[in-house]
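One protein chain is absent from this view; the other protein chains keep their places.
Let's turn to subunit A:
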Amino acid sequence: MDLQRKLEILADAAKYDASCASSGTEQRDSSDGKGLGSTAPGMGICHSYAPDGRCISLLKVLLTNACNYDCLYCVNRTSSNVPRARFTVDEVVKLTIDFYRRNYIEGLFLSSGIIRSPDYTMEQVVSVARKLREEHRFRGYIHLKTIPEADDALIVEAGKYADRLSINIEMPLENSLAKFAPEKDVRAIRRTMGRLRLKLDEARENGKAATKAKPPRFAPAGQSTQMIIGADAADDKTILDTSANLYGSYRLKRVYYSAFSPIPDASRALPLVPPPLLREHRLYQADWLIRFYGFDANEIVDETAGMLPLDIDPKLAWALRHRDRFPLDVATASREELLRVPGFGTRAVDRIIATRRLTSIRLADLARLHIPQKKALPFIVLSDHRPSPRLLDGAGLKQRFKPKAMQLGFGF
């Protein structure tokens, strides 16, 4: 099989993993002339975008899509009839370097089907990273999938070479994983996430103590995970509770939500319908509210519904359920309160707080703050604006935010 055909199979096999981030790692470059590559700390770089709207930052491939496991939701499950392929370690290394030199990618995201044993599989994955770092002095970004039961020495080595490590929790509910992925064990997944966090904490603490010897490097971009949405019956409340638990327990950088998507040669046991993309989007918005806007997982989803509304965003839905807290005077409200105004982003709030010390904020300023007027106006008081009480209390307010028909066309 030629390399191009292998790449087609093994990229196709990797695309259901949503993560492609290249951000948040340490700063590295090659200005010493002894290596190749650099990282952009803080902000990753997306070198391209596919028509599915997803960023292409890394060469995201599987080492092999042969797999002993039979996870029903997975394109690579052992009972699927998809064509199989396997890269050699050298093939992935060369492809990464070749792509990198042409500025196609920030680095490599390598995962693998489970072959022979977890340790054997992990060793294969680690040896690609080892070769890139040690032989080719590659200083770009590396994300490695961690195999849950793998030996501690292999995990230490993975953390030495990788920027980010990840293990997918897959299902929001423990019994769904048992049902859909009988070989996977949520306990083993969580134990390994725990192991990773202890090593991440240790590396960070050692990094702070200047007197000690150089700390063991361990995945400076941290760990992340992914949950599949819509394959099981878990509601949004359950999903967000699971996320809150994972963020708190393992200090994850990100929980990715991946709408269950039809796959070639799908299992009969799963819903063969278009992926719930809008639901996925709402979950990301809710996730953001929890991490950056001071919301608690419990208040974002309406207790009686269990699901986020699809037609409006979760912050607007929250505001409509808590109208007694509005309108809010932008001149005096606290940062925490401003963050809860529909249409106000974190940067807009920071700018409002800096500006209002010097001058009052008027209706005409909203555009310069990049705040959508239509969404925000019913909820705020400005020096030259006060919403009518009838609007805020009326039943028509919700109607005002009903979306127009979605445009999916593509004009050429």
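The rule we apply is simple: a residue touches a chain if its C-beta (ideal position, glycine included) is under 8 Å from a C-beta of that chain, and two chains touch if they have at least 3 such contacts; residues count from 1.
Just so we're on the same page, contacts and distances are computed from a predicted model.
Tell me the UniProt name of the left-out chain, picking from "Transport permease protein", "Type-4 uracil-DNA glycosylase", "phosphoenolpyruvate--glycerone phosphotransferase" or "Na(+)/H(+) antiporter subunit C".
"Type-4 uracil-DNA glycosylase"
Write down which of A:Arg191, A:Arg335 or A:Lys374 is the residue touching the left-out chain.
Checking the options A:Arg191, A:Arg335 or A:Lys374, the one contacting the hidden chain is A:Arg191.
Tell me which stretches of subunit A touch the chain missing from the display.
3-4, 7-9, 11-12, 14-16, 29-38, 40, 43, 45-56, 59-60, 70, 78-81, 95, 98-99, 101-104, 174-175, 178-179, 182, 187, 190-191, 193-195, 197-198, 244-245, 247-249, 251, 259, 261-268, 272-275, 277, 291, 297, 351, 354-355, 357-359, 361-362, 364-365, 368-369, 407-408, 410, 412
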